[in-house]
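With one protein chain withheld, the remaining protein chains of the complex are depicted in position.
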Amino acid sequence: MIGKAATSLLFCTGVILLATCSVAAQQKSSCIECHLKLPGELGDPARSIKNDIHLSRGLSCNDCHGGDPTKDDKNAAKDRTKGYLGRPQTVDIPAFCGKCHNDASFMKKFNPALRVDQEKEYATSVHGRLLKTGNTKVATCISCHGVHGIRAVSDALSSVYPSNVAETCSKCHSDAARMAEFKIPTDQYAKYKSSVHAKALYEKQDLSAPTCNDCHGNHGAAPPGITSVANVCGQCHARQAELFQASVHKAAFDNKGLAECITCHSNHAISAPTDQLLGTGQTAVCVSCHKQGEKGFAVAGELRGMIDDLLARIDKSHQILDRAERAGMEVSRPKFELREAIDGVTHARVLIHSSSTAEVDKVVAPAVGITGKTYQAGIDALAELNVRRKGLVVSLFFILFLAVLVYLKIRQIERRQPA
Amino acid sequence: MTVDTLKSWLDERLSISSLGYAAQKKEVPLHRQSIWYYFGGMTLFLFVVQVVTGILLLLYYRPSSENAFESVQFIMTEVKFGWLIRSIHSWSANLMILTLFIHMFSVYFMRAYDRPREVTWVSGVVLLLLCICFGFSGYLLPWNEVSFFATKVGTEIAGVVPVVGKTMLRFLRGGDEVTGATLTRFFGFHVAVLPAMATVFITVHVLLVQLHGMHVPARYQQTHRRMKFFPNFFLRDLIGWLVAIGVLAALAAIFPWELGVKADPFVPAPAGIKPEWYFLFMFQTLKYIPAKILMFDGEVIGIMVFMLAAAVLFVIPFINRSPEQHPRRRLIFNVLGGIALLFMAVMTVIGYFA
Partner (left out) sequence: MSNITAGNTTGTRPDRTVELTSRRRFLDYLLGTSALATLAAIVYPIIRFMAPPHVVEAIQNSVVAAKLSELPPNSAKIFKFGSKPGLLIRTASGELKAFSAVCTHLECIVQYRPDTKQIWCACHNGQYNLNGENIGGPPPRPLAEYPVNKRGDDVVVNRA
């Protein structure tokens, strides 16, 4: 018994010692030891590396920069003839990271699910193409991912965690001075922050809400082509995109060089759409192209009219049913049925992307039918109330008749009685 | 087996013949003010209506904050004639308080509380307070928005009374706020505590009335005629009660008592919240009192004044004795009574339209 306990204790101690040794062996890094003693820029890498995902996977300075971490002598450790690479040039950074990250069989050892084409994608991006021309002002791997304290994308503190991406991009893209030579606007971040997507991501903490990279791509970052915006938005807004692409607007937009989806909904400052966006009113987007007299103008007006009409009918039904309910009538079934009509409104608001009154009518017509039924149910309930009143009149008649009879009885009795 | 055999059987066991004898002897004085004699019986009749409809409602009502509103809605919509029973209960409550006030004021002005009827008067004032409590507790039971806030305001005012106010408030509310605990407690008061007390005091009150007979105002002492209670006055009472039934049924059908929306403790009070009409005159008066009188809180002063008035009500028979020797006192009391009546009426009207 004691023998067994002693053996297991010995075993455990041995394992711990071994682990510590291996860690110590792993941690023998003259790079870090020396650079930790240095101030400022020279010492920062050593200080921030402790959070780095590469370090936690057993990789160290030499795995990227080359050199010999076992040597304490600076020249021996940083011998260029022995493979020391030093600090890479900005234009070389993608290839520097790509040394490992392009190698499928190498990456497999760490995360089999990771993609290995980031460098290739990057080359197609605006950043990559400009970098090739020698412009070092553009973003490279380290601009977004950090350089020595790189965290995994799934780490909430990572600069490329979904809720941090927009801020990371805006570090350059909101800097007017920096972006001046590229001649693109710098208000995207501000606009995005006001959007309904940002609200979902930051306030509702919905990590599936889109941020910069979801529409623009992360490594192959580029604005989507005008004719393919619907595909991008359609990743989530599938139904609307599908309807749009089957509608007359697709060809019209592509021909006119109008960006799909964005023309009506904006690209960065996307706000929650309301019925006001549709139709021929001042706030409607339809009238920015369609003028009075055109078919499009008429259709826009019709679509808005259909929805407004349905909403008005639903409201009417609601009011009469509420009235009946407050008066004490049982109307839970018509109220239940009214929900289907409300469904119709939600559905119609999606179907307007087909720009076809026939399509929208397919859901609006049955909904209108339902509101007709529910309104009638409300009328019936109030009529039943009236029946009660009539029933009352009858019973009142009997009661008063009885009262009169009692009065006559009194008269009769007192006529016989002496005063 | 004849009626006579039955009568003598009952008489041997229950002594009913003496009761019958007394009933035959009972007389009602007839004079110009006899019409006011109907109002006591009318109030009692409406109280019986309340008991009957109340018991019926008890078969379906659930006194918890989750279920109360739904159960009343259930009564109104699913139970056969539930709408009728519930509306009658609500309307009859109001009608009863109205007839109660008429009864009280008529007794006051006719000085029917004079010796030997002082205890009858005191028991009557107790009944008045009990009925007010009935109204206040019953009003909360549907647990709708209006009743929730009316109860909140009402208990808040009770809490303002110095010294005992806080304790009273916690006792009434079953806690610091109006919650489901308040509802359950008010239900207990409404269907058990108050009915028990009312039964006792009604018995005392009615027995005393039988004992002393009807009071006749001084000026008719010599000139009034008499009418037998059974069957003459009673049949007249019956006509009144039949008309009351008719009125209640009409009110239930034409002005059904609304259910409103379910109470939500976290929603702010709707604008223009006011209590039932019989509290309105006090509510409106409190609104007119300035926030501060000398160094005291205006509201507290107002409430103390009302409480003082209620206390005075109890002792009226003892401070207004032998008016024949003090004719000026009689005039003062009449004038004061008139002013009180006018004040209550005017404040109620203002409160209603404000």
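For clarity, chains are labelled A and B in written order, and residue numbers in each chain start from 1.
Here is the rule we go by: a contact is a pair of C-beta atoms (placed from the backbone, for glycine too) under 8 Å apart; a residue touches a chain by one contact, two chains touch by 3 or more.
As the structure is a computational prediction, the values presented were derived from the model and not from experiment.
For the chain left out of this panel, the touching residue among B:V28, B:I85, B:V209 or B:A263 is B:I85.
Think of the hidden chain as still there; on chain A it touches residues 204, 206, 236-239, 332-333, 335-336, 339-340, 342-343, 346-347, 350, 395, 398-399, 401-402, 405-406, 408-409, 412. Mapped onto chain B, the interface with the missing chain covers residues 52, 56, 59-60, 62, 66-67, 70-71, 73-74, 78-82, 84-85, 242, 245.
Methods note: only the chains that are shown with their structure count from here on.
Our note on geometry: chain A versus chain B, Cα centroid distance of 62 Å, whole angstroms.
Contact residues of chain A toward chain B in the complex are 325-330, 385, 388-389, 391-392, 395-396, 399-400, 402-403, 406-407, 409-410, 413-414, 417, 419. By the touch rule above, chain B contacts chain A in their complex via residues 76-78, 83-84, 86, 225, 231-232, 235-236, 238-239, 242-243, 245-246, 249-250, 252-254, 256, 258-260.
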